[in-house]
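For reference, the structure is listed below as structure tokens.
Apart from one protein chain that is not included, each protein chain of the complex appears where it belongs.
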């Protein structure tokens, strides 16, 4: 019996979308106002979804408290109230689009989970824009 | 790396559920108060989900602004503040259930997207009733 | 000790905004696409707020079950899956704007409540547009 | 054309997490404050998702009113305002974790649906913790 | 310039509604299934609203971190994962209706705030039922 458990978390961060090798005009053509050199920001809402067998003894797929702490240690501490472009190593050379942030979050969490567990990451950049990544 | 990007939109419309070849009694038996000949209406909340590879240069699966404009041009302009039964061609001979509206939206959007992209449509008819269609 | 208790309810209805004494052009100038003669519709979300003293014996300002039934009998039964312009007497000569619907709801509920209780009505026409009326 | 229709419902219940064969200390070590012997409780928010072909005549995968009534009869009547550990047979020897409650709900609903329909159950224990089960 | 700052919090708890001096039949007549002797429970969602002048130096009415910690220490620690009737002193002889819980929360928080600040407490018992109290 495989069940998926989902845990929500959130962080606030600043970012801008741009490519270093493009000049400001080209960046604005592609990324519009998201490329503002002075940055803008979001309340990112994150759902981490873990799929696996229910443990017969506990009735848990994974202990929610452990999952909550893992998200806090790996993601919230690293991203919350940060400037993603300037202060988060993973985005030094990677454009912090919602897509790329979701992939980075997946890659940070996956090795910390038991290998048999499947992982999916959903990230809301705004209440109307969100992305999903499951390592495929 | 395949990521799904989701964009929310909405439109308000009037409709009624009925089959032309059935009389009022039979329509009311099957469709209940949803068959009211004077129409009723909903705030339809739409999520359009597009799955594909992340573009290395932009970090986007699809440019959200382009997706937003596509939904506006194809769906919101066509359905918003309309009577679906009376004013929208696709429902001239098709009962505008949430299921059928989702299929129509899918069929309108799919040809406008690059062929390699997968599409899923989620449509809330009310906060408690919603449907999903992905072309299968 | 005065406490306000709030109860949420909802109904789906069709309507159009227009004045009988204006022609179609004038109605469209003032009411835009809300004046579509074929109607459009909404999921109206209603909050009914009642303020009064806590009853020492029950700990209630008003029994929520009674309030819920009152809203159902007076409002949901009268408005749900209806065409407000065509089927609801109160709007025969009254434009069913959110403002006017809120006033009508207030006027229907107030006489059914004990006179010492204060009433406020909040009505969402869409998730982004809503109105409040408290009989002042 | 396969479409998934989703219907939301809710129930309020008390529960505690524990294993009879463990003493209080061991239960608290594993389940923390969720193991409080005096119980605590939740507003469980349930989404029932049914996948199948659209019926050509009605435009429905399944009649929402029938689905709504089924959820009411099988789940809400059985669980709402109950103590899951004490009053619900399925949890006499089964720890009422969100995972196990979702499986129980699935097992109660599946036999009542036409066999060709697929079922998925999503259960929110809190706004931040939820689980999904689809019988795999 | 008086501004109101609002902070949301939540706690999960079990309770039952009843009066000790009434027998089970009378309690059930008045409180219905909320009077279940085995308890039921809720995810209580709390909004604490504090009104006062903006401090010229900080731009704050009250430091949100201090307000958050106060709510945690006084309310969440006291009520979360508890049985309100059995484990919370204030409800030993007071029926834990939403109205009374809101008054108790107000009375616990008010003396901890600077006297010049006004306080309002909003408590959701379910997503559809909530109450407001501001000490009047």
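Going in written order, the chains are labelled A, B, C, D and E, and every chain counts its residues from 1.
Throughout what follows, a residue touches a chain if its C-beta (ideal position, glycine included) is under 8 Å from a C-beta of that chain, and two chains touch if they have at least 3 such contacts.
All of these numbers come straight from a predicted model, not from anything done at the bench.
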Fill in: Chains in view that touch the one left out, judged over the entire complex
A, C, E
Item to complete: Just name the one of C:3, C:46, C:71 or C:98 that touches the chain not displayed here.
Response: C:98
Item to complete: Check each of A:33, A:57, A:92 or A:112 against the chain that is not shown and name the one that touches it.
Response: A:33
Worksheet, complete the sentence: Residue list for chain E contacting the dropped chain reads 1-9, 49, 54, 57-61, 64-65
Worksheet item: In the complete complex, which positions of chain C touch the hidden chain?
Response: 17, 19, 30-32, 94-100, 102-103, 127-133, 136
Worksheet, complete the sentence: In the full complex, chain A touches the hidden chain through residues 10, 12-15, 33-34, 36, 38-43, 45, 80-83, 86-87, 126-127
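Everything below uses one rule, namely that only the chains that are shown with their structure count from here on.
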Discussion item. Just to be sure I understand: going only through chains that touch, what's the smallest number of steps from chain A to chain D?
Written reply: 1
Worksheet item: Which of these pairs, B-C, A-D or D-E, matches C-E in more than half of the residue pairs in contact?
Response: A-D
Discussion item. Per-chain Cα mean versus the mean over all protein Cα atoms: which chain has them closest together?
Written reply: D
Practice prompt. Since chain B and chain C are copies that touch, just let me know if over half of their interface numbering is common to both, same, or not, different.
Written response: same
Discussion item. Using mean CA coordinates as chain centres, what's the gap between chain B and chain E in Å?
Written reply: 41
Worksheet item: Per the centroid of Cα atoms for each chain, what is the distance between chain C and chain D, given in Å?
Response: 34
Worksheet item: Cα centroid separation between chain B and chain D, in whole Å?
Response: 29
Practice prompt. For chain C, jot down the residues that touch at least 2 other chains.
Written response: none
Worksheet item: What topology does the chain contact graph adopt: line, ring, star, complete, or other?
Response: other
Worksheet item: What are the touching chain pairs in this one?
Response: A-B, A-D, B-C, B-D, C-E, D-E
